[in-house]
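One protein chain is absent from this view; the other protein chains keep their places.
Per-chain residue numbering starts at 1, and chain names A and B are given in the order in which the chains are listed.
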Amino acid sequence: MKRIAGMILLAFGLTGILWADSTLSINGAGATFPYPLYSKWFDEYHKKNPNLQINYQSIGSGGGIKQLTEGTVDFGASDLPMNDDQLKAYQEKHSIGILHFPTVLGAVVPTYNIPGVDAALNFTPEALAGIFLGKITKWNDPAMADANKGVKLPAQDIIVVHRAEASGTTFIWTDYLSKISDEWKNTVGAGPAPKWPVGLGGKGNEGVTGTVKNTPNSIGYVELIYAESNKIPYGTVKNASGVFVKPSLAAVSAAAAGAAKAMPDDFRVSITNAPGKDSYPISSFTWLLIPEKFSDAAKRDAIKGFVRWMLADGQNYAEGLSYAKLPKEVVAKEIKAIDKIQ
Amino acid sequence: MATTSKTVPGASPIPGARSFLSRLREGDEIARMITFLFAASVVLVTLLLVFELWRGSALPRHKFGFAFFRTSVWDPIFDQFGALPFIYGTLVTSITALLIAVPLGIGAAIFLAELAPARLSDTLEFFIDLLAAVPSVIYGLLGVFIVIPLMRLYIQPALKSTLGFLPLFQGPAYGVGFLTAGIVLAIMVIPYIISVSREVLLSVPRDQREAALSLGSTHWESTWKVVVPFARTGIMGSIFLALARALGETMAVTMVIGNTPIISASLFSPGYSIAAVIANEFTEATGDLYLQSLIELGLVLFLLTFILNGLARLLILVTSKRGSETALA
Partner (left out) sequence: MSARLRWRKFVSGFMLTMTGVCALVAVSVLCFILGYLVFHGGTSIGWNFFTKLPAPVGETGGGMANAILGSAKLLFLASLFGVPIGFFGAIYLAEFSGSTVAFIVRYAADLLNGVPSIVIGIFAYSMVVLPFKHFSTLAGGFALGLMMIPITLRSTEEFLRSVPNALREGAMALGASKWKTIATVIVPTAYRGILTAVLLAFARVAGETAPLLFTAFGNRFWSHRWNEPTASLPVMIFTYAISPYDDWHRQAWAAGLVLLGLILAINIVARAILSRGSAVPRS
């Protein structure tokens, strides 16, 4: 008994010694929306810098902001900029500020699973709001049928799937719905965890995709890559100019074009329901949330190095994973902002 | 303990003049102190846990009071928190689980205690104990990939077409929901019911059975009318134990309940349980009130299981006492 215990102790001691190397670990947590890209980035960056590992956990944007504020992670990530109250709360707790760094752009798409329907469905803003308000309950409702002539929609109940936890994807989705539907704005509102009128909750973009995939006659909303990589159909959405636009990188970039020219210094900006006939209306930047000051210089330099790499080489991974690259103006502005990290 | 020797305070001798015996006694004193510290730490940590839950939920307790348990709005945007849908979901899934697990479990326990030859009974009991050791995340895994599709494709449509007139079985067949969670929970708690009930049934004195049989009862009658009533309180105890376990179960439920805070008469409807909402939202609850509301939910869960566990232990104790008293008499 004692001998075994001793051996186990020794083994752990040895691994401890072997591993007490110079590896620097940085922990981040937050948005699930850019998770496929981030995990790729951090994996690649780790290969380039074997002594640095950036561990990112996709717990949702709300969680990213919360854990950053609690100080349990080194940086956060979110699909919605921190609001003034949250920034103030952080400032009061740590007496430093938070910097927002846009990383890429993405699209939130309505995704569905209707047996027998493979076509890309057209969604009007009214139909989306109606479905998520629980006013439109059957797939063959006129609001859907009129926009999809030639597609045979079943007379089945619509099963709405939404996020179970506080989420930036939800914020983008509800931010859009609030802009196009007064009823939504007044009864539900825009936020990372609204009080849903109908539907099932899935945890993370992963969970919503999984639930939609496994549930016939369901509709959910996820980041484009989740729908693409899982081969579940997604629809087009009618934009502010009245055109049905298929979510694509070009359509997302088009939506960002206006904002890129008038980017505020803190990078906090919403681009849902953007004008322009090519713009996909449910697009958004996604941000890294980085404290202004690090007490650990090694961590600070590592993070600055990563952001610099992310803005240059890192951007090249974006399109392969269905995220739109940052507009050039934004990249230039961010490179200047890196020096604010101290 | 009768043999415990009491150390007389103040009897320790002056340094230098220690006798062999008193030094030993001092060793005992040290051992007693050390082990006492460990034992006390158990109490301390438990108190600390209760205190933390109490302290951590001060905001919602003051702001909402008892309304926390009566309102059903869970809206982090507008800082409104009502626990009713979670309490409802927790109770409904647990009760559904018991409705399935109790008859099955007690039936199996009767078989093991009354019918099966001792060797078979012990072998089966061994398997059932193993079943109790399967971690909940694995039940969740099986729930997601086996129970949910089965429910959606076969069981829920079948229930809908036969019993659909009842409000219990209406609405779209999501696959996830109260009923699915109840079934997964039932599978999880059956081993507890069997183990404890079997033990209690076995402790019923032989002569009770023999008396009933000699009066002309059939085997079943002697079991159902004499042995089971004799063990009734103990069996109730096992049920309470199972209920406590079902109430606090987290992972398996989170994976199959649908995670939507609604109160619905239909068992097909997705719902939410206290443990599941904590698991999903605890790391991301921004704002003190939100976080503390979740902690208050934890406190509620703690109190529920605390009361049930207490009742369960009391009942089991009463039965086994009665059994041994009768056996002696």
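Convention: a residue touches a chain if its C-beta (ideal position, glycine included) is under 8 Å from a C-beta of that chain, and two chains touch if they have at least 3 such contacts.
Since the structure is predicted, the reported quantities are computational estimates derived from the model, not experimental observations.
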| item | value |
| --- | --- |
| Residue touching the undisplayed chain, where the options are B:59, B:92, B:112 or B:151 | B:112 |
| Residue of A:100, A:213 or A:238 touching the missing chain in the full complex | A:213 |
| Among A:202, A:247 or A:281, residue touching the chain not depicted | A:202 |
| Candidate in contact with the missing chain, chosen from B:251, B:267 or B:315 | B:251 |
| Residue ranges of subunit B at the interface with the undisplayed chain | 1, 3-5, 24-25, 27-28, 30-32, 34-43, 45-49, 52-53, 56, 103-108, 110-112, 114-116, 124, 126-131, 133-138, 140-142, 144-146, 187, 190-191, 194, 218-221, 223-224, 244, 247-251, 255, 275, 278-279, 282-283, 294-295, 298, 301-302, 305-306, 308-309, 313 |
| Hidden partner chain, residues of subunit A it touches | 1, 8, 12, 19-21, 23, 25, 27, 29, 35-36, 39-40, 42-43, 46, 53, 55-57, 70-73, 202-204, 206-207, 209-210, 213, 225-226, 229-230, 321 |
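Keep this in mind: only the chains that are shown with their structure count from here on.
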| item | value |
| --- | --- |
| Between subunit A and subunit B, centroid-to-centroid distance (C-alpha), Å | 38 |
| Interface residues, subunit A side, partner subunit B - complex | 29, 59-60, 62-67, 69, 86, 156-157, 159, 164-166, 189, 191-196, 199-203, 211, 214-217 |
| Residues of subunit B that touch subunit A when the two form their complex | 73-78, 148-149, 152, 172, 174-176, 254, 258-260, 270, 272, 280-281, 283-286 |
